[in-house]
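Note that one protein chain is taken out, while the other chains of the complex remain in position.
What follows is chain A.
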Amino acid sequence: MSSFDSELPPPPRRRPWTMVERGLAAVGISGKALVIAAPAIWLTVFFLVPLLVVFGISLSVKQFGRPPYTPLLTTEGGTVQLTLHLSNYLRLFTDNLYVAAYLSSIKIAFISTVITLIIGYPMAYAIARAPDQWRNILLMLVILPFWSSFLLRVYALSGFMSGNGVINQLLGVFGIPPVVMMQTDFAVYVGIVYTYLPFMILPLYTNLVKLDGALLEASADLGARPLRTFLSITLPLSMPGIIAGSMLVFIPAIGEFVIPSLLGGPSTLMIGRVLWDEFFANTNWPRAAAVAIAMLVAVVIPIMLLQRAQDAVQDNEMSK
């Protein structure tokens, strides 16, 4: 029987993690709960709470002092009073500036997204279809601009487009009079498209690279010319990538502040700038907060609907 004893498995090693796990289990916390709790706590502290603070400020009114808004809760003679002001929100609808800024932001973000898609799609397609040894280099080139400061790149763009910038100097060589580009909507579009292009290319690439080449061959085999194959097979199958990329461009572009301030002119109306002005120029924190919350609602609801549509598309593609 002694030979059997020697074949017993060795006692489990005491790893630090097992001990932590046991300790947590003793107080009723499983490892799974811990893993879920970490991001939940992070999001609560750094996203949900600040958002609620902003929402709270949006329901107060401006006052001189510190902080520059009235408190929501006041205690007077032993009674707690909650004062909610809706005036900031009402103002958003009555003052044309805000509505115009919202619409203009959406317009600029939408047009930028479409342009990014038109430029980004062929690039993503080319990278996805490139030979293996080229693919990573090309992807690298797409990501490379991120290694330099965003501000620096926007300033560089203004150097390109300014009155005596590179482009106008080049035009001067051919005797063409200088073109005004800076401080126009055009410059804002250039800035946004340039900055956000990688966000369009990357999700499109990850989608297109998965596209089964046999499907394209099958389409050609059944008599479809390349354009027809693209419209009937490639484009519908890359819809999830198009939606993901468009959202990654559209959402931040709506609230974009740096690009319109550096490249746009006084007539470029974007909600990010309005917000900045309310906050820093007018020191009207409650108004700025209301603008932010309203933008969130205006953007989040359509995005959620879009997300749901995308999920439906993806469910269809699943397990093909």
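Couple of notes before you dig in:
Simple rule for what comes next: a residue touches a chain if its C-beta (ideal position, glycine included) is under 8 Å from a C-beta of that chain, and two chains touch if they have at least 3 such contacts; residues count from 1.
Rule of thumb we're sticking to: contacts and distances are computed from a predicted model.
The chain not displayed here is annotated in its UniProt record as "Spermidine/putrescine import ATP-binding protein PotA", chosen from "Dihydroxyacetone kinase subunit DhaK", "Glycerophosphodiester phosphodiesterase", "Spermidine/putrescine import ATP-binding protein PotA" or "ABC transporter permease". The chain not shown here is touched by just one of A:Ala109, A:Leu204 or A:Ile233, and that residue is A:Ile233.
When you scan A:Leu24, A:Leu72 or A:Leu215 for touch with the missing chain, the hit is A:Leu215. By the touch definition given at the top, chain A reaches the unshown chain through residues 212, 214-215, 217-225, 228, 232-233, 236-237, 316-320.
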